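This structure is in structure tokens; I'll ask about it shortly.
Note that one protein chain is taken out, while the other chains of the complex remain in position.
Now for subunit A:
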Amino acid sequence: MQHNEPDRNNNAGQEARRDFLKQSTLLTALSLTPSVVVQAAEKHLDEKAAAYFEQVTLKLTINGKPYTLSVEPRVTLLDLLRERLNLTGTKKGCDYGQCGACTVHIDGRRTLSCLTFAVMHEGQAVTTIEGLAEAGPQGKLHPVQEAFIRHDGFQCGYCTPGQIMSAIGCLREDRANSPDEIREYMSGNICRCGAYNNIVDAIAEVKKGGQKV
């Protein structure tokens, strides 16, 4: 313990600075928190007002399971899924909305989880690649997952979760009626291995088979 005691004589300056920082942080907290809450109440904004250092309570459903979380406003839905909830099936490719690897469904719509803050989805239902197959080790895969395997719709596999989530959206939107239409409506998903032809074939087969997706 003696060893860890700060040497007050030698570190007086540092200590003073540390105390000042502590104090000023506290003052900042005091001056910001009430004003934010008061401001929010005055303006009839709901209780989700958050100062920039605060966490916001967030309730949402992911793959059918309800979550109550506490998150910073700046956390994207993608980072929440991957870093907090260990749902790493959803991939981070470019992180700027250009590659489609992070595609998930929000309330049934295919969207990019990297270009949206998690706090913007209070009360909504998110489906990720992990939520497609039936539960359990013997659970049946989703028809689009099966078609991707049958048609070898991937090589390295990194874009595949995004491709599959997007393909389901494409089919549900009835935009899979020809190879050209599939290519156009899948253009937000990039595959650097170049498995495009097989991806198009997989989607076309599910469309032809008329399975419910």
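Convention: a contact is a pair of C-beta atoms (placed from the backbone, for glycine too) under 8 Å apart; a residue touches a chain by one contact, two chains touch by 3 or more; residues count from 1.
Assume contacts and distances are computed from a predicted model.
Colleague: Given the options "Homoserine O-acetyltransferase", "Acyl carrier protein", "Glycine cleavage system H protein" or "FAD-binding molybdopterin dehydrogenase", which would UniProt use as the protein name of the unshown chain?
Modeller: Checked against "Homoserine O-acetyltransferase", "Acyl carrier protein", "Glycine cleavage system H protein" or "FAD-binding molybdopterin dehydrogenase": the hidden chain maps to "FAD-binding molybdopterin dehydrogenase".
Colleague: Out of A:Leu69, A:Leu85 or A:Leu115, which residue would touch the omitted chain in the full complex?
Modeller: With A:Leu69, A:Leu85 or A:Leu115 as choices, the missing chain is touched by A:Leu115.
Colleague: Given the contact definition stated above, which residue among A:Leu60, A:Ile129 or A:Cys170 touches the chain not shown here?
Modeller: Of the listed residues, the one touching the omitted chain is A:Cys170.
Colleague: For the chain left off this view, which of A:Lys59, A:Arg74 or A:Lys140 is in contact with it?
Modeller: Here the residue in touch with the unshown chain is A:Arg74.
Colleague: Using the document's definition of touch, tell me which of A:Thr103, A:Thr160 or A:Asn198 contacts the absent chain.
Modeller: Counting the whole complex, the residue in contact with the absent chain is A:Thr103.
Colleague: List the subunit A residues touching the unshown chain?
Modeller: Counting only subunit A, the missing chain is touched by 36, 39-40, 43-46, 48-53, 56, 72-74, 76, 95-97, 100, 103, 109-112, 115-117, 119-120, 122, 166, 169-170, 173, 175, 183-189.
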